[in-house]
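Complex shown without one protein chain; remaining protein chains in place.
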Amino acid sequence: MAGRPKTILSRIAQALPVVVGVVIVTFLLTRALPGDPAVYFAGPSADQNSIAEVRAALGLDKPLPEQFILYVGQLLHGDLGQSISTGQPVAVELARRLPASLELTLLALLLSCSVAVPLGVLAATRPGSWVDHLCRVLVTAGVSLPTFFTGLALIYLFYYLLGLAPTPIGRLDFLYLEPERVTGFFLIDAALAGDWETWLGALRQIILPAITLGLFTLAPISRITRASMLQALSSDYVRTARAAGLTGRTVVYRYAFQNALLPVLTTLGMVFSFSLGANVLVEKVFAWPGIGSYAVDALVVSDYAAVQGFVLAMALLFVALNLAIDIAYTLVDPRIGFEKR
Amino acid sequence: MALLDIRDLAVSFRTRRGTVEAVRGVSLSVARGETLAIVGESGSGKSVTSYALMRILDAGGTIKAGELTYGGVDLRRAGEREMADIRGREISMIFQNPRAALNPIRKVGRQIEDVLLRHGRATRLNARARAIEAMEAVRIREAGRRYHAYPFELSGGMCQRVVIALALACDPKLLIADEPTTGLDVTTQKAVMDLVAELIAERGLSAILITHDLGLAAAYSDRVAVMRRGELVEEGAAAEIFARPQHPYTQKLVAATPRQGVGVRELLPPEARTPAPPPRIGSRPLLEVVNLTKTFETGDGPVQAVKRVSFEIRQSESVGLVGESGCGKSTTSAMIMRLLDPTSGAILFDGQDLAETPARRFARDPRRAQLQLVFQDATDSLNPRWSARASIADPLARLGRLDRRARRACVEELAELVGLPGELLDRFPHQLSGGQKARVGIARAIALEPKLLILDEPTAALDVSIQAVVLNLLVDLKARLGMSYLFVSHDLQVVRLLCDRIVVMRGGEVVEQGPAEQVMGAPASDYTRSLLEAAPRPPSGEAGSRGLPPRAVPL
Amino acid sequence: MTQGTRRGDAGSGTTRRGFLGMTGAAAAGAGLLPFLKVLPVQAGASDTAVVVIGGTINSLDLHRTGTNRPSYEVAVNCYDRLVSFGTKTLPDGSLSYDYSQIVPELAESWDIAEDSITFHLKPAARFWDGTPVTAEDVRWSFERAVTVGGFPTVQMKAGLLEKPEQFEAVDEKTFKLHLLRPSKLTLPDLAVPVPFVINSKLAKAHATAKDPWAMDYLHKTTAGSGAFKVVRWDPGQQLVYERNDDWAGGPLPGLKRVIIREVPNPSNRRALLERGDVQVSFGMPDKDAQELARSGKVQVSSTPIENCINCVGLNYKFEPFRDSNVRKAVACAIPYQAIFETAAYGQGTPMWGGKPEIDSIAWPRPFPYDTDLDKAKEHMAKSGFASGFEVPFSISLGIDWMEPTALLIQESLAKIGIKTTIDKIPGANWRTASLVEKRLPLHLENFGGWLNYPCYYFYWTYEKGHLFNSSNYDNPEIETLVGETLDMQTSNPAYAPKIKRLFEIAIDDLPRIPLWQPALNVGTNGVSGYEYWFHRVPDVRGLKRS
Partner (left out) sequence: MTDLAVDRPAPRPSALRHVAYVLRSNPLTLIAFLLLALLLVAALFGPAIAPYDPYASDAPAALQPPSWSHWFGTDNLGRDVFSRVLVASRLDLAISVSAVALSFVMGSVLGAAAGYWGGWTDRLTSRMLDTIMAFPLFVLAMGIVSALGNTVENVVYATAIINVPFYARLVRAEVNIRREAGFALAARLSGNADWRVLALHIFPNALPPMMVQVSLNLGWAILNAAGLSFIGLGVRPPTAEWGIMVAEGANYIVSGEWWMAVFPGAALMLAVFTFNLLGDGLRDMVDPRLRT
């Protein structure tokens, strides 16, 4: 199937201008941010002279194009610069924080899918029934909740009032040790280490933010599942299957569901990158040490390097994700690579 | 005793406009080894009847009344589990549009396996072998390789074979074929139907053939039942029905079916026949197509869709452009229509080369009004958000030089001309029937009184009785307005009714062209001959007997 | 779940749980203290405490460019200075540093001469690596502070510590500080966090030609002689201190290990403290301080911050605010009491309604203005802007007292014809706009001087061009008075009259209208020994479990 590698290569080629675009836009955007990093760097009670010194030291006195070339040059060396607010190299910060965000997002999606997909299938098999309406109300309510509000409400209910949830202070209560870092995903690392107590501790920390985020992604997933299931169920091949005596479960899962999976997959990709963005507020509320909260803090203090690094990382992630989706698509759908444009 | 017995079947659908009775009091029976054809136009309830007896009605459909007995089993009251056992093992079904009827992302072999496993006809160990056997049984060559194919990798005819293999894999006793050839090319149609007939004969199956095509029904069935708007109109031996239709509807249907030796006026009921206008073909060529070539650039290199095609159309002449799908006839007509720029060649219209003006700018060209098109799919060709009036008035507003009031009058005049009642003018396309939409499309095309009208399969989506009316309308209009027609179609019988000359295309090239009678009567090319032979031959009035079909050739 | 069960579990001797997060450091190859892996320390243990703070520690090196305020605590807890301040008990029973008393830290004694101060280092003072603290280390560290630029250099300059030549290592244990001129500010300025003493041999070993001051090394590592060393730092999350049992700078701290945990959300900090999951919440919002103090569940110390005032800045660059009557009208229109209650929840000290006559040089002092709309309207009527004017009211995003204060002032000013629109400026821009560019016509400001003298406050906030003079105030008399008093000993009889004159001018000219003196709120639950310090970062050296 020579079509597939070609399809994937062309996707990568398409992604390149996007990355370039992101680099440019990010650079311009961060330069347009208010606030003067030189002033920030110079610290309290610094005067005009020391600020000017710092500005020159940071290269901020150079014209914009020159700064951009400098920046791109650093990028190509893998140097994302140093964050003002945390004082760490941005690359190190991102590497440390990205797994936290990914773990949260992935778990949220996993939770969301495990609810939304069956809901969507259920609704599609009984369109117009009360189950259908109920599903719609539920998922719509989910997507209508502002994540920051859901997060606060959940914390209030489960932590302050009921005392069921642990303190929302990040990935692990400080009574536990961080598991040996293998993947950076605490749940996986703890499981690999066989340390189930830490695993449980990490799970307890992650569950509320994951639910908060997951609630928000229920709607798109279940909507698309329902729609594509409905379409698949009314398709000719399902009728053929039924006419050949195949029974409910085979028809629904092997025939309809597998076909319905394709649009779901696409949506999932979009939802994933979207929730990585939506993470920002959830991470803020739950003090989650991910890249979202990092970006918010960085933006507020006009931390150029951090913002640039964050956006770039996200863009690359987005591109990689789309690529992964495309590859997944080719695995599920044999037609890929054969389509005419 | 009949294998299948349907008594007073009534099926209704819940819709937003209330309950619709799709089938009303239909009684039918199929004997062992017998093939029954159910014939009817769209909306006649013929497919619903078969779905009802398989109990696979779409959502909202219910069997309201009646008895369905298959080999002693009460199908209406059978449990869902029991029905699932019967489907595929006792009664099987094949569908129209075979490619859509197969799961697009599952290997065809696996789909057959699913059925075999379901009915216990194979075990996990031998399922593949069994599936390949089933495929071989429907004359699929290299079944072992095709087992791994996905539907999109197979041709339409091959897909239909797979569907048939799937249907027959578990040796059912009754086969229901629901428009099995719709969506296939003429030659493939014949191959598939011959295969089905052969398999039926070979296995001694009972069969129900559901079709809108009287010719097909006559050629491949023992007995014919005619349905109309949910009711059984007439039933009888195939030959009998065609020779001596009793019910007026059957008579109309039989008459409207285009067939050898019948003129366009004869398609209409006798009371509606008016004398055919005499042909007045001019001597000057209106359109000359010279060495027209179109090459498309694709990922796999250039593809020549049209290769050096030349023909001409004289004033007031009708020329038929015939060929199977992919032969380049649509590309050719699109180039003549100036919707597409040719790669090379000339399109001389009234002596001027139209190809010199790029298609992009032709919209505003004054000659635009001279060349108009009637689309294949009237539904698709009408803007769903525009009323019939607006659609007809659009060309007048763009290219005509009439003020608002004159335009309005003109639209009404046109509506009358094409036989569209004035009160329908303010309706939207979805509120019109197929025939009405076709009329709107025609009215729009002739609004500017073009010199050349290209008819792109204008009746392909219509029922036969309506097709008869529309064809006659086109004949009348041509006589009245003195237009030339380029009639693009895959159906030689229809083309013959309207055209003075015929151009046959295949693989982007002209295979044969000449006067209609000559091409139809004494085709010079083998291809034309095979096209003619492939078309199911409806009994032309008298003798219509079911000849044993020739043995199907493996594809 | 409760902390009880958690602690119970922790005590049950599982190998991993209950340890305070050491493997990360070990795994990272730091391997600082491998034995930590088997030290069963938990939050409930008697020698460990957890302190939550709202900010982020962004460097372990105060001298580094860009190091933020919360990071200063590392300098306080991990490094020693030559001298420190003593401790006193405030009237409410809480502890505070004593500005009036300079006590030894690394220096065992010092001799003050006319043009120099000679410090004799404690013989027992050793860095963590066991090497003795030498005068050369002091000299190197001081030179570093005055050379690197930015804040440390500025702060050193405030104590007249400006040139490397001023610092002399006489011998191994004798350090001589040459004075540019005698000033009362010099000795106290040696006790602020900035002039801390670094293990110069260790630092130099990590210095490079490009980085002669080992900035990169000390940014991530501490190399000092202080009471605690940093054994783990997860930027943005936590900092773990481990006691230096050989500390010579003062009495051995009561805690073996202190974890500084960053919890940005004040609600979470409050809940953690209330539940006893943490022992100290440093820098609580006023509301939490007020409510928790009332509930009595935890100990709350609410100490008015010395030499610090929350005030309204009226920018002289803005035409209407050049009019004395307008400024007085504003001062009379401000709803002080309502602001104090809603924005400060009564924490701190009122700075309004003071006596008109100036009888003391205590600072901050309440100004003799109070909410009086009629008087405000009178002033407005007398001014050149009787018909009112419009002005943006700028506040910083993320400083919690500013918004309610601004809203209430906005409402009141509207009543005297001054229409304001509130402009929230993001943190990064705030400094630039308010202090560097000084372009905000009407704004809120708070400056607190580390060195507790009124003249020092005036030096920063009322002198032309100085950073915290966000009002562009320019008065030659102030310049003269501050210049005269800054170095003068307070015992000098000329001092008090000059300071009183400063007060008079400030009260009449009103470039800054004081609202209240804010408080530093610290809640403790299960530890004692918290001491207020001017630098407003947690000094964990005195804490012990109770």
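Think of it as A, B and C in the order they're written, each chain with its own count starting at 1.
Going forward, a contact is a pair of C-beta atoms (placed from the backbone, for glycine too) under 8 Å apart; a residue touches a chain by one contact, two chains touch by 3 or more.
Every value quoted in this text rests on a predicted model; they were computed, and no experiment measured them.
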{"item": "Which displayed chains the hidden chain touches across the whole complex", "value": "A, B, C"}
{"item": "Sole contact to the chain not displayed, among C:V103, C:A207, C:L373 or C:I422", "value": "C:I422"}
{"item": "Sole contact to the chain not displayed, among C:A406, C:C455 or C:V482", "value": "C:A406"}
{"item": "Of B:M335, B:L432 or B:V519, the residue in touch with the unshown chain", "value": "B:L432"}
{"item": "Absent-chain contact - pick from A:A190, A:V311 or A:I325", "value": "A:V311"}
{"item": "Residue of A:A57, A:L75, A:A91 or A:L152 in touch with the missing chain, whole complex considered", "value": "A:L152"}
{"item": "Which of B:V322, B:V469, B:A516 or B:L531 contacts the chain that the document leaves out", "value": "B:V469"}
{"item": "Where the unshown chain meets chain C, residue by residue", "value": "266-268, 270-271, 285, 287-288, 291, 335, 337-338, 341-342, 397-398, 400, 403-404, 406-408, 410-411, 421-426"}
{"item": "For chain B, the residues touching the chain missing from this view", "value": "15-17, 43, 269, 272, 337, 339, 360, 363-364, 368-369, 371-373, 375-377, 379-386, 391, 394-395, 398-399, 419, 421, 426-428, 430-436, 441, 444-445, 465-466, 469, 473"}
{"item": "Touch residues of chain A, complete complex, unshown partner", "value": "14-15, 17-19, 21-22, 25, 29-30, 32-34, 133, 136-137, 140-141, 143-149, 152-153, 155-156, 160, 219, 273-274, 276-281, 284-285, 292, 295-296, 299-300, 302, 307, 310-311, 314-315, 318-319"}
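Please note the rule applied: only the chains that are shown with their structure count from here on.
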{"item": "Among all chain pairs, the one with the most C-beta contacts", "value": "A-C"}
{"item": "Greatest separation from chain C - chain, by CA centre", "value": "B"}
{"item": "Approximate Å spacing (C-alpha centroids) for the pair chain A, chain B", "value": "50"}
{"item": "Chain centre separation (chain A, chain C; CA means) in Å", "value": "39"}
{"item": "Two or more partner chains touched - positions in chain C", "value": "none"}
{"item": "Shared-contact residues (touching 2 or more other chains) in chain B", "value": "none"}
{"item": "Residues of chain C defined as touching chain A within the complex", "value": "1-2, 6, 9-10, 14, 16-24, 27, 42-43, 50, 56, 58-59, 64-69, 71, 149-151, 153-155, 219, 235-238, 259, 261, 263-265, 268, 271-272, 275, 277, 397-398, 425-432, 436, 460, 467-468"}
{"item": "In the complex with chain C, residue positions of chain A that touch it", "value": "33-37, 39-48, 50-51, 53-54, 57, 83-88, 93, 97, 159-160, 163-164, 166-170, 172-181, 195, 197-198, 201, 284-285, 287, 289, 294, 297, 300-303"}
{"item": "Residues of chain A that touch chain B when the two form their complex", "value": "127, 234-237, 239-247, 250, 254-255, 258-259, 262, 332-335, 338, 340-341"}
